[in-house]
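One protein chain omitted, others in place.
Right, subunit A next:
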Amino acid sequence: MTQIFAYVPFKNGVAGDVAFEFPGAAKKIDAGASVTAVVSGSGADLEKVANELTKVYAEVIKIDNTALAYPNAEIVRKALTNIIPADAIVLVPHDTFGMDLAPGLSIKLDSAYVADVVDFEGMDGTTLKLIRQELGGAVSTHVTCNAAAGAVITIRPGAFAPVDGGASGAVVDKSGDAGDLSAKRTFLEVVEAEVGDVDITKSDVLVSIGRGIEDEDNIEVAQELADAMGAVVSCSRPIVDAKWLEKSRQVGTSGQTVKPKVYMAMGISGSFQHMGGIKGNPFIVAVNKNPKAPIFQVADVGIVEDILDFMPELQEAIEEL
């Protein structure tokens, strides 16, 4: 029987959303697998999360140690290496913590490693078949993974439907098995994001710009359309990297989480890191000159045009209403 372990991160005593998506992913790997959640941390928060997870996992392993109070990937890796059997399949979220933890964990467990998986097509003997995306989501790939000696797999958040209850599991305390938790990397502090002049999280309509804006001067074109719509200008990561707009305007997993009614994605390719910042199922309009842009897979309405031509025309038409 396939043994699957799901490492569940949590914050402020609440399990990450992906905790409820792992069971669905595990089922697609092998419907008959045993699936065990693993949580590490310290104190009451850990206890609370472990108990919460028994509703969706048959077994929840708890590793309690003050060294694990903050999720330092090097320390978590050491604990997991001592507790998880090397030939198991280990699921980790593909987020900023998972990217820190999982590649090194696969080396220490001497397992295969597959990152950012969006779907599984099941096991064929010890070969796991799965689907990934490459080139920023422009192409998808079928991949085989030799899981005979175990595998560490990071799961794209949101790729699998969440489960709601269905189990009445038990918590197993393996704190004593964690071993040496010393580290060459020390956590210092979290520096909170600065608050910008405009709060994009409060706006019902966002005109959001990406690489397609081409030049800093063209941001004015988007601002004029936003003004005509009573909207606010937000952006994707490259605009912030180029320092054309401040970080507080960035939508995405590494930026702000927004919940508008209407999201105008202008010249945005639609990477999952960007889409991960859009919640609440808004009406998404995508305008992009590349007909193969991944954004067209997730938008409600798609328009293949150059935003620099399209935005002024749309603005004019709206002003004439």
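Methods note: a residue touches a chain if its C-beta (ideal position, glycine included) is under 8 Å from a C-beta of that chain, and two chains touch if they have at least 3 such contacts; residues count from 1.
Please note the rule applied: contacts and distances are computed from a predicted model.
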* Asked: The complex has one chain missing from view, so what does its UniProt entry call it, picking from "3-methyl-2-oxobutanoate dehydrogenase (2-methylpropanoyl-transferring)", "ABC transporter permease", "Electron transfer flavoprotein beta subunit/FixA family protein" or "MoaD/ThiS family protein"?
  -> "Electron transfer flavoprotein beta subunit/FixA family protein"
* Structure fact -> Where A:Val14, A:Ala161 or A:Ile318 are the choices, the one touching the absent chain is A:Ile318
* subunit A residues that touch the omitted chain in the full complex -> 72-74, 77, 95-97, 99-108, 112-116, 132-136, 138-146, 149, 151, 183-194, 204-205, 211, 229-231, 237-238, 240-243, 247-248, 250, 253-257, 261-262, 264, 269, 283-286, 290-292, 296-305, 309-310, 313-314, 317-318, 321
